[in-house]
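Only one protein chain is missing from this complex, and each of the others stays in its spot.
The first chain written gets the first letter, and so on, giving A and B; residue counts start at 1 in each chain.
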Amino acid sequence: MEFVRYISKRILQTIPLLIIVSLISFFIIRLSPVDPLAELRLNPSISQETLDKEIKRLNLDKPIYIQYFSWAKSFVKGDLGYTSAGEKVSVKLKERIPNTLLLTFVVIFMTWSVGVPLGILSAIKKESSFDRMLTILASIGMAIPSFFFAILMLIFAVKTGWFPVGGLTSYNFNDLSLSGKILDIAKHLCLPALVLFTISLSGLQRQMRANMLEVLDSDYVKFARAKGLSEGKVIFKHALRNAVNPMITLLGFEFAGLLSGAALTEYVFQYPGLGRLILEAVMKSDINLVMASLMMGTIMLILGNLIADILLMLTDPRLRRGGQ
Amino acid sequence: MELIKKIFKDPFAKTAFLVLCILYLIILFADFIAPYSNYYANREMAYAPPSKVYTIDENGKFSRPYTYNYIRKFEPALMQTVFEEDRSQKYYIKPFARGEKYKFLGLIPTDRHLFGVGVNDGADKGGEIHLLGTDINGRDVFSRLLFGGRISMTVGFLSLLIVFPIGLLYGGVSGYFGGIIDNLMMRFAEATMAIPSFYLLIILAAILPSGMTSVQRFSLIIVILALIGWAGFARVVRGMVLSIKKEDFVLAEKTLGASNLRIILKHILPQTTSYVIIAMTLSVPSYILAESGLSFLGLGIQQPDASWGNMLKEAQEFTNILYRPWLLTPGVLIFLAVLSFNLLGDFIRDYLDPKGRTRV
Partner (left out) sequence: MKKIWGKYWGKYWGKYWSKLGSAFLIILIIALCLKACIRADIPEDYTRKLPDSSIDNIVYPEKNKNITINGIDFLQTQAPAGKFGGELVISTIGEGPKTFNPCNTKDATSSSMAGMLYDGLLTTEPRTGEVIPLLAKDFEVNGNDYIVHLRHGIVWTDGKPITADDVMYTYEEVVFKGLGNPSSMENMKVEGKLPEIKKIDDYTVKFTTAKPFAPFLRQLSYPIVPKHYFKPYSDKGESEFNAFLNPNTPPEEIVSNGAFKLKEYVAAQRVVFVRNPNYYKINTKNERLPYLDKVVYMIVGDTNNEILKFEAGELDLLSIRGENVARYKLKEPESDYKIYNLGPDTGTLFLIINLNNRKNNEGKWNVDPQKQKWFGNRDFRAAIDWAVDRKNMVQNIAQGVAKPLFTAESLNSIYLNKYIKGHPKDKSVAEKSLEKAGFYNKNGILYDSDGNRVEFDLYTNAGVLEREALGVMIKQDLEDLGMKVNFKPIEFNTLVNKLSNTNDWDMAIMGLTGSPLEPHDGKNVWKSNGPLHIFNQRPQNYTVDDRLEWEKELDEIFEQGALKLTFEERKPIYDRYQTIIYNQKPIIYLYSPIRIAAIRKKFKNIFPTPLSGLVYNLDEIYIDKGEIK
């Protein structure tokens, strides 16, 4: 029951974290001079009555701490409120989260299936020209500003006609057969996934390389080598398992990192994901939407870490015993 | 110094190091190298293509390098603006030509520039040379690249100047005292880390007071970038301090009755130097990229000041990419600078910390 206690302790720990996060973000957003009704105000055909009604609806006429408490109260109850345009926040998030998860999973899958082997290879061939080349290639991918890369990719799509230009589905998506639908989504995912992949590959590859080097340098690998095991056996049987373990922790962070790192890419590709939604909401100071999505992001990060920890405990017997 | 020697032995690290040195030298002498100032604009020359520099004249003979001015014409039937060379007058490129007045290195007033084609002072309409063409306001892209580099290449370092003291102290104190203090401080740091950094960046940039001068805005953007970076750094420092504080020499100092602050500052933090150096080279590129991302959204350095990020914003128009490729040069420079920093950072990490224990 060590295990259950650990998990529940971890979950309890997240509560103060969530409170601090919500306080920080709420006050920063509300103290900003950004007017959530700007677009309405600039519309000559909108009357003062409409504006007054909107101000009341959004609680903008109340002091900021009351706004916070009323927000927090309904959040705890599970009510995420309405956006400044009057749509249900929960509905908006529900539309976007699956899309973001899809993109994130594809990208994580790609980076892991490429980054981990490459990291291992470059660790084994440490300081060889292969290692060098990999480092440089990965650094090149990381050095292009993501939005710029995305724009170039879009132009590439236009010029070749091989890929659709942004979005997630074609306009005639609903008329396609099931396989057509899958193919359609896959085509749309290619370019944004490629951009995010290029950006996050190098970090993962470097990380894996470092872990592997550390393990290869450890006593038990040396011992295994001394026993006369073949190099392949040493690497795959002994080193690899231990090197991948710390990577699992990274998974949680990467998950949350993509959520924030994908915003500009989603924006350029017009991908209907959470990142773009938050970006637009932040620019408009759409408080309920921003708060809800930031809390979602935070919860996803915490969950990611938690899952990583659990995985770690399951794979690493040392940790299972210690419980920490 | 051992490090620099090592760098010069490695071809990639050497190249990266040299590229960075050249970039920094160029931006240091930007006023001298650039033929125009940051704000100089000839509105008759908006979106002019790069000046063509000729070294073989129309008779096929070698000549001193010269260029022609462009004339702008509007073709109503095509709704197209075209630039044609005005071949009636040659403008020879003179080294150390007179141009706009400026202060060399901020000290010596002068009007000599590395090269130029003469002064454009109303009465005598001199030549114009735009090595990389002009932007929408008719400003020289080449000159603005140099001045923009001043902002883009320093924003990261200046942020680090704020991040490091905060992170070192915060992590140092937290790790050294441990217990409840450590717990509280780390919870707070984790909370700031838990907010997706890019959104925090946007929110913070959006609330910058609007009545600011460009210098103020620049420094506040630095502070904002720092506000986002400190927590992760502090956490790593704390981890290192946790292990260092158990070492004998720290315990010895303690028994000798040294104050806590003294121990942290004098004995524990210096142990983290190599990590600081690595973190420095590896985090500068992320600041350069962050600045360009902010500018892409219109929240970074604002017009009329130049930064590579806000210059690149102009290059996002489809037709600009197709027909005005010279507007993409800031992207190339961002790429070069970030790549160089990454390569150099990787090398330094491998050298100072061959087992890759420090993670940035």
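What we mean here is this: a contact is a pair of C-beta atoms (placed from the backbone, for glycine too) under 8 Å apart; a residue touches a chain by one contact, two chains touch by 3 or more.
Please read all numbers here as calculations on a predicted model, not as lab measurements.
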With the full complex in mind, choose from B:110, B:271 or B:316 the residue touching the hidden chain.
B:316
Sole residue of A:42, A:76 or A:226 that reaches the chain not shown, by the stated touch rule
A:42
For the chain left off this view, which of B:46, B:162 or B:220 is in contact with it?
B:46
In the complete complex, the non-displayed chain touches which residues of chain B?
11, 15, 41, 43-44, 46-47, 52-58, 60, 65, 72, 74-82, 84-85, 87, 136-138, 206, 210-213, 297-299, 302-304, 313-314, 316-320, 322-323
Which residues does chain A use to touch the chain missing from this display?
32-36, 38-51, 53, 85-88, 91-92, 95-96, 125, 127-130, 132, 151, 154-155, 157-158, 161, 164-174, 267-268, 270, 272, 276-277, 280, 283-285
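As a working rule, only the chains that are shown with their structure count from here on.
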Would you mind pulling out the distance in Å between where the CA atoms of chain A average out and where those of chain B do?
27
Per the touch rule, the chain B residues reaching chain A in their complex are 12, 187-188, 190-192, 194-200, 202-204, 206-207, 209-210, 285, 289, 292-293, 296-297, 309, 312, 315-316, 318, 321-322, 331, 334-336, 338-339, 342-343, 346, 350, 354-357, 359
Contact residues on chain A for chain B in the complex?
16-17, 20-21, 24-25, 28-29, 31-34, 127, 132, 135-136, 139-140, 142-148, 151-152, 155, 202, 206-207, 209-211, 213-214, 217, 256, 259-261, 263-264, 278-279, 282-283, 285, 290, 294, 297-298, 301-302
